[in-house]
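If you scroll down you'll find the structure; I have some questions about it.
Removed from the display is one protein chain of the complex; every other protein chain stays in position.
Letters A, B, C and D mark the chains as written, and numbering starts fresh at 1 in each.
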Amino acid sequence: KSKELMMATTTSTDNTGLLDYLIPHFEKETGISLKWTSTGTGKALKLGQNCDVDVLLVHAPPAEKIFIANGYGKERREVMYNDFVIIGPENDPADIKGKNISEALKMIKSKKVVFISRGDDSGTNKKEKLLWKNAGISQPDKEKWYVQTGQGMLASISVAEQRDGYTMTDRGTYIKYQSQKGGNATLKVLVEGDSILLNQYSVLTLDPKNCPNAKYDLALKFSGWMASPNAQNLIKDFRLIGKKLFIPNAK
Amino acid sequence: MDFIVAGFIKAIELLISGDYSTWTAVLATLKVSTISMLLSVGAGLPCGFLIGYFDFKGKKHLRTILDTLLALPTVFIGLAVYAFISRQGPLGELGLLFTLTGIAIGQTILAFPIVTAITASIVENIDQDLKLTLVSLGAGKRNIIATCLWEVRYGILTAAVTAYGRVLTEVGISMMVGGNIKYHTRTITTAIALETNKGMFADGIALGVVLITIAFIVNLSLSFLRKQ
Amino acid sequence: MDFIVAGFIKAIELLISGDYSTWTAVLATLKVSTISMLLSVGAGLPCGFLIGYFDFKGKKHLRTILDTLLALPTVFIGLAVYAFISRQGPLGELGLLFTLTGIAIGQTILAFPIVTAITASIVENIDQDLKLTLVSLGAGKRNIIATCLWEVRYGILTAAVTAYGRVLTEVGISMMVGGNIKYHTRTITTAIALETNKGMFADGIALGVVLITIAFIVNLSLSFLRKQ
Amino acid sequence: MTKKDLIYYLKEIRHFYGDTKVLEIDDLKIEKGSITGLIGPNGSGKTTLLRVLAFAEKPKFGQIFYKGRPEFPFSSTIRSKVTLLTQKPYLLKRTVFENISYGLKIRKDTDKLEKRVIEALNNVGLDFKDFALRKWHELSGGEAQRVAMAARLILKPEVLLLDEPTASVDTESAKLIRKASLKARDVWGTTLVIASHDLQWLYSISDKQFSLFKGNIFATGIENIISGPFENLDDKVVKKLDDGQIITLDVTQKKECIAVIIRKKNITIELFESTDKIFHNQLSGHIVSMLLEEKRGDIMVTVFVHDLTFVLRVTPDQISNLDLYPGKKVVLKFSSSDVEWIK
Partner (left out) sequence: MTKKDLIYYLKEIRHFYGDTKVLEIDDLKIEKGSITGLIGPNGSGKTTLLRVLAFAEKPKFGQIFYKGRPEFPFSSTIRSKVTLLTQKPYLLKRTVFENISYGLKIRKDTDKLEKRVIEALNNVGLDFKDFALRKWHELSGGEAQRVAMAARLILKPEVLLLDEPTASVDTESAKLIRKASLKARDVWGTTLVIASHDLQWLYSISDKQFSLFKGNIFATGIENIISGPFENLDDKVVKKLDDGQIITLDVTQKKECIAVIIRKKNITIELFESTDKIFHNQLSGHIVSMLLEEKRGDIMVTVFVHDLTFVLRVTPDQISNLDLYPGKKVVLKFSSSDVEWIK
């Protein structure tokens, strides 16, 4: 019973099926049983702060650093990444295909084409806000063309599809979306490849000072395992419709 | 625990400061709940009356089905409505997806069985003597319905208030059909869900308090209908 | 539209094939809803009786408050329960977070006002002559409560069934307090939410159909209590 | 009597609750503008018959003609013409005023409403000022009964069916209800059918009486019904009373018989037993009441013979001659063949 670990994670790791694929291996190798609850990054961090879980798997590096700085988290271990892409309708009304990210966003703004934002303060959303800032555009909160769904990535993609709009998504979820559409997804990847678009996932352990009851040692074991060559290989091999979703990068 | 206290304080702030996004959510909530209540009460009262008043073959089965409809999950209703009004759906042309009207349709489906089932069970309880009295006083069909419902008005009020509570607090339909789009289809409940997901528990509580305040004001203004 | 049809087919598959994750969710759902119904009916019937039966000062106000409690958002209840049972909360020691018991507590809070309000409104309707008759036959307090409730048993059934529908379909509490942990605290509704979030609409519909099937079976087995 | 003068004609009516037959009326005619009294023990079918007459209950078999027209399924127009005061009057959860004006309101006939409500309340002896604004539950039993009556009277209906209108009403109010009923007949031509256990009151108001017994109807006035069990004795049937007296009756039917009617005209009242052979039955009892039948000036005399009750009609002369008064011992005589069996 003591060898039981409770993790909070973001929806993307769960929704893509990565955890269902990965965790049985972890349990088998370590004898630790892992339960997880998947939620928004903000809530996952909050659950960690309140000591309701033992370990976190999230993807919002700036927020993670603050989390540790505040004395809630101890180690932060980068384990894998994927990348963000801008997707949109094939006919590309704002004409952003192939442009760099800042230019693309400027085009969208000037043409006032619908852009779907998750608006939920998730890792993805935080990244998106950063991109607007980098492009020198103030956060278009109340613009008519700027639609904030406050929902998960897939739901937001589906809104973009229904509204013929653009959105920013992590590649993993996009591939999931493609797989569901059986290959005839109406939204295509239009902007990709910028280094700023990297989406880093990390395992966070909780600071035992803040959460003496949290199973710090088991959490360390988990983050260690995630960085182990074995796990990294498993992550590398995880595919959906033949496409890789995450790229292991543990140091 | 602290976030609860913080939430209550924040609720007062939100209400006093007239925070724009809160007020648009309040308005959206009021709009959809009013429409769906009008529709579901308008349809549910007569249906409930007919089911409760008359004895017919299969009545018991109909009641069982009706009771089962009380357990329609909101996400399920949301999905079903979505299927109809999404672009690919049969009613896609109407452009109801991500609109308050779309949410109201779903909420009407949610509230209708509640209004109908409770009304039916209250009407079923009506004294046989009342029926006989109305018939013997020469009341026509409409008069019988209106008078019977008026006789059990306190019960009907409970049916409506229960349905109202359900509609006001549902998330699944608003999320699925409305899309929780800020300033447009974001209702208080979807906003609460969002804040909670963000880990902003105090904000979730605050919005919850706002919702309950709305419910309280509505119920207070209905309470003149209560038995004195 | 297609996913609705696909969902129904999938529902049958799930039920027949005995899919493990579905069955654990079904069991979790049955467990929490049974506990919360027992608790809320056990507490709500007597409370509703007292409020409906006796005339006292402030009764009207109490009814208004009760009606307002019908509009407690589930996420709000979820947050409040979370505040108490989170490790940092006053009841953190009990380890109720992410357990079915925790969910059941929240659902009891959800169902209690529904049972109480509908019961009160039905008891309020009880013939004055029944009260006088019971008193004059020498019934004690307990007898009066039991007999009055039995007299209005069909109405009470509706109160319970309505509350049951609410409990069965709620997501907010199960999600917040239970954490939607696979094989543990995942209920059908949180599973539906998850599938829908994943875009697996057909699976969402399928699980919805499973839930409605459960509700149907429960209601069918209760229907012997109905007026013949 | 032409067919047009009949307001009701019931033909071969049979009604059941479950398997139990509660009404078996082969032929019942009620004339326009008449006042008909219904008498009968509890459960004899009075209320059921009134409901059928009110078109509120459809008999399983048989036909009802209203003014010569068959009337099932009933039209809605007829409902507004026939009005029933139920046995347990139900008041709407409103004020007395609203209760009384309800029928007029649904007829959209609200001319001089207040004046008419005042009049209706007066008709049942209630003061408008005191009662109009009371809520339905702020009334005593008899007051509620009278409000319900007022709510019927105000409609000036073509047919007024009253189910025990005086059951919990005081003597003065019973007189008022009688007056109002007679007025309804005389002024608006209303036809009345009234069920009541208060025989004197019923006789003071009705032109014609029917007795009901187990769903069967018997014309002409107060019938004396003796129910079984009976014993067989030779070719007769007898009923033994606990005090030793024996009633001997001829068997006229082979069917199982449950009761026997002895018409009052066949019963003779005397002070002493006689040896007259035609009277097989000579029963001792005592008079308990003597009531005036205001219509005819005759007197209804009720005699207790052990635990049986007999009612007969006697003229004032007979009373003077025999010096009859309540408490006086008398002998009732009738022939064993003057009976009608009820199957």
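Operating definition for what follows: a residue touches a chain if its C-beta (ideal position, glycine included) is under 8 Å from a C-beta of that chain, and two chains touch if they have at least 3 such contacts.
Just so you know, these numbers come straight off a predicted model, no measurement behind them.
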Original post:
Out of all the chains shown, which come into contact with the hidden one?
Top reply: C, D
**OP:** Check the options D:Asn123, D:Ser173 or D:Asn281 and report the residue that touches the missing chain.
**Re:** D:Ser173
**OP:** Check each of D:Gly141, D:Gly189 or D:Gly228 against the chain that is not shown and name the one that touches it.
**Re:** D:Gly141
Subject >> Full-complex contact with the absent chain, from D:Leu113, D:Ile258 or D:Ile319 >> reply: D:Ile319
**OP:** Spell out, residue by residue, where the missing chain touches chain D.
**Re:** 17-18, 40-43, 46-47, 87-88, 138-143, 146, 163-164, 167-173, 175, 197, 200, 286-292, 294, 297, 299, 307, 309, 316, 319-320, 323-328
**OP:** Spell out the interface residues on chain C facing the chain that's missing from view.
**Re:** 127, 129-130, 132-133, 135-141, 143, 147, 150-151
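By definition in this document, only the chains that are shown with their structure count from here on.
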Subject >> Rounded Å distance, chain B centre to chain C centre (Cα mean) >> reply: 17
Subject >> Distance from the mean Cα position of chain D to that of chain A, given in whole angstrom >> reply: 87
Original post:
From the C-alpha centre of chain C to that of chain D, how far is it in Å?
Top reply: 55
Original post:
Hey, what residues on chain D touch two or more of the other chains?
Top reply: none
**OP:** Two or more other chains in contact with one residue: find those residues in chain B.
**Re:** 193, 196, 201
